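Note that one protein chain is taken out, while the other chains of the complex remain in position.
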Amino acid sequence: MDFDFTDEQKMMRDGLSRLIAQKYTFEDRHKAVASKTGWRPDLWAEFAEMGLMMAPLPEEMGGLSGDAIDAMIIMEEFGKGLVIEPYLQSVICAGSLIRNAGNDTQKAELGEKITSGEAIFAPAIYEAEGRFNPAFVATSAKKNGSDYLLNGNKAVVFGGPMSDSFIVSARASGATSDETGISLFVVNKDQTGLTTQNYTTVDGLQASELFLEDVAVSGASVLGEVGGAFAHIEQMRDHAIAAICAEAVGLMTVANAQTIEYAKTRKQFGVPISSFQVLQHAMVNMLIALEEAKSMALLAAIECAGDDAKARAKACAAAKVKIGQSARIIGQNAIQIHGGMGMTNELAISHYFKRLTMIDAQFGNVDYHMRRYGEMD
Amino acid sequence: MDFDFTDEQKMMRDGLSRLIAQKYTFEDRHKAVASKTGWRPDLWAEFAEMGLMMAPLPEEMGGLSGDAIDAMIIMEEFGKGLVIEPYLQSVICAGSLIRNAGNDTQKAELGEKITSGEAIFAPAIYEAEGRFNPAFVATSAKKNGSDYLLNGNKAVVFGGPMSDSFIVSARASGATSDETGISLFVVNKDQTGLTTQNYTTVDGLQASELFLEDVAVSGASVLGEVGGAFAHIEQMRDHAIAAICAEAVGLMTVANAQTIEYAKTRKQFGVPISSFQVLQHAMVNMLIALEEAKSMALLAAIECAGDDAKARAKACAAAKVKIGQSARIIGQNAIQIHGGMGMTNELAISHYFKRLTMIDAQFGNVDYHMRRYGEMD
Amino acid sequence: MKLTFTPEEIAFRDEIRAFIEQNYPQNLKGVGDREDLTKEDYLSWHRILGAKGWSTPAWPVEYGGPGWHATQKYIFGEELARAETVPVLPFGVNMVAPVIYTFGTPEQKARFLPAIQKGEEWWCQGYSEPGAGSDLAGLSTKAVRDGDFYIVNGQKTWTTLAQHADWGFFLVRTNSDCKPQEGISFLLIDMKSPGVEVRPIITMDGAHEVNEVWLTDVKVPVANRVFEENKGWTCAKFLLAHERTGIAQVARSKMGLKKLKKLATETISEGLPLAKDRDFKHKLSELEIDLRALEITELRVLANEQKGKGPGAESSILKINGSVIQQRITELFLEAVGPYGAPNPRAYKAEGGNFAIGPQGAPMAALNYFNVRKTSIFGGSNEIQRNIIAKLVLGL
Partner (left out) sequence: MKLTFTPEEIAFRDEIRAFIEQNYPQNLKGVGDREDLTKEDYLSWHRILGAKGWSTPAWPVEYGGPGWHATQKYIFGEELARAETVPVLPFGVNMVAPVIYTFGTPEQKARFLPAIQKGEEWWCQGYSEPGAGSDLAGLSTKAVRDGDFYIVNGQKTWTTLAQHADWGFFLVRTNSDCKPQEGISFLLIDMKSPGVEVRPIITMDGAHEVNEVWLTDVKVPVANRVFEENKGWTCAKFLLAHERTGIAQVARSKMGLKKLKKLATETISEGLPLAKDRDFKHKLSELEIDLRALEITELRVLANEQKGKGPGAESSILKINGSVIQQRITELFLEAVGPYGAPNPRAYKAEGGNFAIGPQGAPMAALNYFNVRKTSIFGGSNEIQRNIIAKLVLGL
């Protein structure tokens, strides 16, 4: 057993932490969310320069052969800084799909684009009526000569507005919820027949609805075996869960610290509110929730870095459940202890709360993964 | 809307309350539980003399034409006094079955026995593998001339050891969980082929397992229509739930009062523990749980006294859910606030806790009734 | 003992229902799903009810109340909620008016009550300050006597809908050399007075619902003080007890639950209605049972009131459970819409997008959830309510 980071990992963490402290203050972030584009391309370039995009990806994609532990370190810092850039989508998710499903050419070419940060990819996996089930794919892929014609809609594609390409799941065979028959296609944003509806999310991210009408993609854009993409999607989801759990740990760490700080300085009845036993115990419960979440985020990352697919799936389902529960305890208590001030858009805490709330519905919520966990027994 | 008791109801309540205070102290009760018979036949006779057995039953059974509100008043006082006598079984449950299913002769003859208190009846409805479902009846009733032969087992029959007769559900037709095909039989304890295994329960009551082997009962002992007993059993269950919810309200009222009293007198760190805010809020939560339980017990009793079967079923399912939840909050917090002293057999509070705990599994627990409630939508 | 209505009560209900049907403004139907209501939206319905004599159900008859008993008031509230009307805001009708008719002078009653009843003047509440939230008595806005006037200086905050207000009722400090509670006075301030400035606070849902109110050398006639100088805390306590009963919001929550159940039936999850999902159904049932328990508890309190026992500290229970149930309803709405909780309609509408994303009911789900986190904070936080119950009910 060993819970230590390598020296390289510590250096990366500290460097990223410094960068965020200097160039990604709460005010900077606020401005970025409200800006026309809704993100910070300049910071994206700096992240790339620091090697963050290369960190968790393999050499053949231009990466540094790190793993989910590196991703965890990065995402936790992103969480602490409320970072809104689409690292999760492009590096973790698209990176995972290309690494596992791509052929050598795709790994090299698409990998280079991702690790250099010069292009952004977003997975377009979920559909409205499928809710949290990635096997629910009504979007069809019809063979048309050596091309495929894609038809259908994809729901809530995070990172959509700033993405250059999407990795779209579509079905050539099978019933709507079958795990077999699903394929992955790399679709460029400017492709004929593809339209998007872009929006800002309640927690300050960017996302899109995708509408595909007879989008013709070449056979070369298929990622992996036709009809055999589901295992890759599952693996992507587990890596995404491990990463988003780490982000949540970062968010919760700051939310707890800000709450304690506020409670110590805010006075009512002539004393700091931190002297009230009921609030003290509430903050202890927040700490316990954070420690439990940390443990499970760690477990998820360790299992994603390993090669036991069953253990990985179980750890990630469990971690997503625990993070959802902890985020609720911490988020709700943080606002309650901040009182009226916690309700305002002006204080950072409300933004931590909003992001913590919305994480539950990304990649499946508490109930979904509780059920999934129970079925893996 | 009117939440008032009649003057007669108030008199009955006050009289019963005085009787219990005088002759049913915690020490008396302790002795009765530990005694050979495990109950107080002398008190049973006094209850009868007071007219408690007559109160909720109709005139044709020798009763006073009261209703579920009277039963509620009595059961709440029984709860406060931790009364162990089988009023619920004999008067509420058997009374309900005979009232609704019995013919005129049965109502008069069996009713007289119940209302006079001279005989005790216990419903034998549930079976081990049916858990909380009263439609699960594997016990068979085979026609044999004008008699019926009963075969099967009945589980956890409260009041069994002191009962003179059982009202047994058995099946002449249909599959094990069908709602049709179930009949009710009055079986005397000394009947050939009936054996019982008697025991004390963890909360100080008496119960039995019933084993029926070719028990021959006459056609005259059938209660109601052959095969059509389920609606009567459901009605009995709702009345039993309303009554046991009232008992629970009585138990919780005392548990809360004892906890507050203890917290005010018990000193630690030089001050009464009632001065700690965390314990204050815990006691407030206990109060809220009690008030919610009171409201739902009241609703259940009101609907049982009414004639809308659907509203009755819904109110009773909801009440049983709420009582189970409140009992858990109040019971667990009462012990926690009493600390080590709460763990001892010597203090009354542990006995209130035990009874409150065990009520959940009588007539269906929280999950069972939550589901039942959801299905009634 | 019974829960059913008498024939007279049923006739009363039908009368209310018919009136709403015939008189509720067409353009305000379904406002529950709209993000922002104008001042006129609120007042138009208030005025219609006022003209009928129904805008002030709790008032004594002598001041313009309809003379209803508790059950009738309950039925009236139920019917308004059932029809999803815009609410009649409580600041005038249920907050300042009872203080005025209980503690005010004949002149104050004559000047203010009719305008409140008719919906002619909009009121706001100047209680909380940046340094005095849960510790309301710790307020420091000062009123210094200067002849027939007070000169008021200070800052109030969390002032709901003050941007529309004609008048405000304010707690101000008129004496600093005593216990905090003993030096407070209750003033009625014309919001158009020189020196009154209302600055918006944007809450985390992006709404402009609350405000800061800055008071700089505001001249307030002494005649606008209600009750004695330095005795304003009496009015404040009286008002808080009144505020707590209404805050349970049972009728509105019942309507919310009904909509939630409809949404669960319409939302498709993996090809099936979410309402069939056992876990979700379990939560719905639990919520419905808790709401039912709250409703019966409120009826028990009302029945006591009808017998002359005023709302006491028990009303704190209604506040706690009522607020938590409102929060749970919005939380389940958000859970129901799943991934479609994410799009921010305020943002995409501000950018000129006029599309709706996700199922009906989705667009406001997250913002509503964020917004009602306030219910356990404002009006005396739930921690404060528990302190009150511990002290006044349990005697701890």
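Every chain is named by a letter (A, B and C) in the order it is written, and numbering of its residues begins at 1.
By our rule, a contact is a pair of C-beta atoms (placed from the backbone, for glycine too) under 8 Å apart; a residue touches a chain by one contact, two chains touch by 3 or more.
As the structure is a computational prediction, the values presented were derived from the model and not from experiment.
The hidden chain, counted over the whole complex, makes contact with A, B, C. Taking the complete complex into account, A:299 is the one of A:299, A:313 or A:361 that touches the chain left out. The residue from B:11, B:45, B:202 or B:309 that touches the chain not shown here is B:202.
Of the residues in chain B, those that touch the hidden partner chain are 126, 128-133, 136, 155-156, 176-177, 197, 199-203, 205, 207, 209, 267-270, 276, 278-279, 332, 335-336, 339-340, 342-346, 350-351, 353-354, 357-358, 360-362, 365, 367, 370-371.
Although one chain is not displayed, its contacts with chain A can still be listed: residues 1-5, 69, 260, 263-264, 274-275, 277, 280-281, 283-285, 287-288, 291-296, 298-299, 301-302, 305-306, 318, 321-322, 370-371, 373-374, 377. What chain C contributes to its contact with the hidden chain is residues 278-279, 282.
The rule is short, and it goes like this: only the chains that are shown with their structure count from here on.
Looking at contact counts per chain pair, the maximum sits at A-C.
A comparison of C-alpha centroids places C closest to the centre of the full protein. Seen from the Cα centre of chain A, the chain whose own Cα centre is farthest off is B.
Annotation: 39 Å between the Cα-based centres of chain A and chain C. If you average the Cα atoms of chain A and of chain B, the two centres end up 53 Å apart. The set of chain B residues that touch two or more partner chains comprises 277, 281. Among the residues of chain C, those touching two or more other chains are numbered 383, 386.
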